[in-house]
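Of the protein chains in this complex, all but one are displayed in their positions.
So, chain A:
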Amino acid sequence: MPTEREFQVAPIVPESVMHNTKALSNLQSLTASIFGVAAGILGLESYSGFLFYFIFTILTTILFYTFRVAPTSLKSGLGAFDTSRYFRTQYEFWAGGVFGGLAGYILTWTLFYGLVRA
């Protein structure tokens, strides 16, 4: 854990962290709605639908990590799956989007399930 002194030597700009977080949450909410469309068309019900959502959201986050975060963050000496170069906490990066996009997912899932199947 870096001390206050280290933060002052290498300050973190809150605006940039905000921008990163916002970009991630935008991506999550948009992809979540698209996964909802997919799940509805496939006719997934109850557990398999939620499982579909969680698997694909985590897959999206992993892809985001490999393409946008990993190239520069690995080069700067951080370990694999360490996002502290661009995001405040690990939890925010890996789990924040799962709950942010759930409402949109359920909306489109219900809509397309209702239109296609039921």
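In this section, contacts are C-beta pairs under 8 Å (C-beta built on N, C-alpha and C of every residue); 3 or more make two chains touch, one makes a residue touch a chain; residues count from 1.
As a convention for this text, contacts and distances are computed from a predicted model.
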Determine which name in "ER membrane protein complex subunit 3", "Protein ROOT INITIATION defective", "Rab GTPase ypt31" or "Pre-rRNA-processing protein RIX1 N-terminal domain-containing protein" the UniProt entry assigns to the undisplayed chain of the complex. "ER membrane protein complex subunit 3"
For chain A, which residues touch the unseen chain? 5, 8-9, 22, 25-26, 29-30, 32-33, 39-40, 44-47, 49-50, 101, 103-111, 113-115, 117-118
